[in-house]
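Left out: one protein chain. Kept in place: all the others.
Read from first to last, the chains carry the letters A and B; within each, the first residue is number 1.
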Amino acid sequence: MDVKLNIKRFDPEVADPQPYWEEFTVTIEDNGTVLDALIKVREDSDGAFSLRCSCRSSICGSCAVRINGHAGLACKTQAATAIKDGVITVEPAGNMPVIKDLVVNFDSFWDKINEIEPYLKPEGPEPEAEYIASNEAMLHLSDVTSCIMCGSCFSDCTVLEVDPTFLGPAALAKAYRFTADPRDGDENGLSIDRLEELNKPTGMWDCTRCMECVTACPKGVAPMERIMALRDQAMEAGFTNTNGARHTEAFSDSVEHSGWLDELRLVPKSVGMTNVSALIGYAPIAIQAITHGKMPPIIHKKLPQSKNVGKIFDKVDGPEERGRRR
Amino acid sequence: MLEHDVLVIGAGLAGMRAAIAARAGGATVAIISKVHPVRSHSNAAQGGINAALTDRGDEWEDHAYDTVKGSDFLGDQDAIEVMCKAAGQALIDMEHFGVTFNRDDEGRLGTRAFGGQRRARTFFVGDFTGQALLHVMFEQLIKSGVRRYEEWFVSSLIIEDGQVCGVMALEIRTGQVFAIRAKTVIFCTGGFGRVFEPSTNALICTGDGSALAFNAGAELMDMEMVQYHPTTLAGSGVLISEAARGEGAYLLDKDGNRFMEKYAPNMMELASRDVVSRAEQTEINAGNGVDGCVYLDCRHLGEAMIMEKLSQIREIGIDLVGVDMITDPIPIRPGMHYAMGGIRTNVDGQTNLPGVYAAGECACVSVHGGNRLGANSLLDTIVFGERSGNHAAEASRDSDYVEFNVDQAVRNEEKRIQDLLDRPQNGDRIASVRLGMGESMNRNLAVYRNEEGMKETLGDLVELQKRYETVPVDNKGKVFNTDLIFALELGFMLDNATPIAMSALDRKDSRGAQARTDYPDRDDENWMKHLVIKKGETGPELSYAPVSITQWTPEERKY
Partner (left out) sequence: MKYAFFPGCVSRGGCPELYPATKLICEKLGIELQEMPAASCTGAGVLQEKNELLGDTLNARTFAMAEALDLPILTICSTCQGVMSQANHRLKNPEYLAKVNGFLAEEGLEYKGNANPKHLLWVLIEDVGLDNLLKLITRPLAGMRMAPFYGCYIVRPTDALEFEDNPGRETALEQIIETIGATVVDFEGKTRCCGFPILTINEKNSMAMVGKHTSEAKDLGADAMITPCPLCHLNLDSFQPKAAAQAGRDIGLPILHMPQAIGLAMGLSPKEMGLQRHIVNTKPLITQLGVGAV
């Protein structure tokens, strides 16, 4: 089958280099992948077209690119399903500077991985034979260790798009791989130092829960879910002095006691009821809201039968259930 | 001046293990790789890693015998003993580093059955054990602080008066040429799979190390022993792990019969790989296949088990051939997979060139002899990677850098590269020369070989080498010039191809992976020996080396 590709290219060695689009038409097998097509471009049309690729079977992570605006592995994407309005649009991965054509600079990606100390740190003596650990724990970790560091999540992260200092989905998921490993940290597997670091600004609380990383990940790692799990671990470990932790608790309390969200009180509770400067910072918006009739009701009425909601909280999230979840 | 006691070339499992060991041994170490370490092809190993753990009632001698038999008695028994004795500790080391191995009900490391092993001693992580080990090794490499040259391409080895001085390397991102001095060099560059088309191997498996070493005067050994893996996908050649068969999958002909009964009535689908591949090829040749394939059937294993232990290969089946192994059998056929042969080394990774070591798939110790058992490769890389690293660190303690004219070396290499870039555009394209080589090798050096076919390929290779001399490079730039890299790699691949074909033609028996229709029997009297090949004045020269036999007398191999 013939496929038409529209590729965003870049040559750093011309005078005044700018990205430009170039179209190619190549012939591949009917069940060929986007990577097969890209390799054809390189082999038959233009040897100067650069991209990273190696294994062709979604395990090395080299070929992460944006196909039709969304990051993924070229070798895992069937060309036939990627055709939109007669063409497959291919661009380099996002949030990373372009070196040439589809090759991007991964330095910031690796810097962030390094930042989270990505190696097992068991406290206490090493056993002679293997650490004893449940298969359940290992299978759970294997979902996260499936990460092949391809950078797809990093490419499409909406927080990294506006804030390059964010640790990012890959590094945070990798950090979770250790905090969830019973061999990392103390004898109960609690990695308190890691959680303390990840709890700080640019860490776990900066994720905006947009699910781009979950969508982009070709290996089912679901980085956002791992970040949520980190938040849970941090709060359990007693790290509750963050806006994020307070926000979650306040939200939860509101729903537990009234059945729905008390928006008005959520904001001050998140920043801290005694955080005068932050509260003052909201004053102009509050005034605007009042004058425009957008202020949520001061008296937050409970929903009918809200007691039943509270009971569900007790049953599902009570101490017994939480103990079982651990 | 870039200089290190130990320079490891290649950052797959063997390379990273060697670097970490050398660093622990107190040497200054650097590791250089043409791709980022986690992109290395060790990633693609799926099934598991073998070890005999004494606290399970297993004996290293049993593992060793299985390996010796699997090698069709061509493996050096002293080296096999070293590997199998070290396996238990190597496994525990990996677990301590953090590998998330599968566990049994008591929380201890769990096993699965695997080809050619009489008891289950393959430890695994789902069906992506290689990737699991590779990433943990990379974590440890970061922790060790070893200097990394990532995306640097080694283009030549510098030898002065028979001594290794270092390497010439191209920083791919900038195109700049550097000389890196080293007292010892360890090749961990992996296999030469792309010499064949198709192959399970990644595009980066171009035999760079074996070519560089060979061209510098190192001996290669057992190059004719090329493993065709029984279960590879038609078209792309991508691997479907032996783990499927380890968990109980069947091989079926077009009528749904388990044909392995005819060839290996005891071990059936879990006979050694060469036996299974030959069985499949025979069935296909006899017309019992479909479109050149037979079937791998996992349906009876059930969805739950497939999702827990074989999920990655299921994804590959869906992504690349549109088949879901939960509901349908997958069409597979034998495909080129692994190089048992390579740079000849002793059990410490030393080659015949002083200061030059090799470990992993690019080396031939030999622990795999004529055929490698599944899950022994991951073990090989870790055991011999560690031993090479240790030995090289030790050796570099008592040696000095060999002097050479660095500026001249850099200028010479720059000129060589510029000449390549300046070639006129009217030669054959790189891809067409590569395909010509790959197709010829896959036609005549595959599961069944004969004299006529191999001679044909040798003739083809002479032609291809000529065509290679005028292959143009489209990209004249410096930044990330992958075209230039491909041209250099093609040269390395051709350098591997001829030794493979020559050795196969010379060996007049069938043993392990070499199956000749004109010499169909194993001839221990004349051919119980290694074929060694070395660069000579007028071309590669063959010689022979004895096989080390310690405990196990060669016998007829039946599964």
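To be clear about the criterion, a contact is a pair of C-beta atoms (placed from the backbone, for glycine too) under 8 Å apart; a residue touches a chain by one contact, two chains touch by 3 or more.
In this text, all values refer to a predicted model and were calculated from it rather than measured experimentally.
Every visible chain touched by the undisplayed chain in the complete complex is listed here: A.
Only one residue from A:Val162, A:Ile280 or A:Ile299 touches the chain missing from this view: A:Val162. Within the complete assembly, residues 69, 158-159, 161-163, 166, 201, 205-212, 214-215, 228, 231-232, 235, 242-244, 247-248, 251-252, 254-255, 259-261, 263-264, 266-267, 270-271, 285, 288-289, 292-297, 303-306, 308-309, 311-313, 315-317, 321-322, 325 of chain A touch the chain that is not shown.
Please note the rule applied: only the chains that are shown with their structure count from here on.
Against chain A, the residues of chain B that register as touching in their complex are 35-36, 38-41, 43-44, 55, 92, 95-98, 100-110, 125-126, 128, 131-132, 135-136, 139-140, 142-143, 173, 202-204, 235-236, 238-239, 308, 312, 315-316, 319-322, 429-431, 473-483, 486. Contacts from chain A toward chain B in the complex involve residues 11-13, 29, 31, 33, 42-44, 46-48, 50-62, 76, 78, 99-101, 103, 106, 114, 118-120, 126, 128-135, 138-139, 141-142, 145-149, 181, 183-184.
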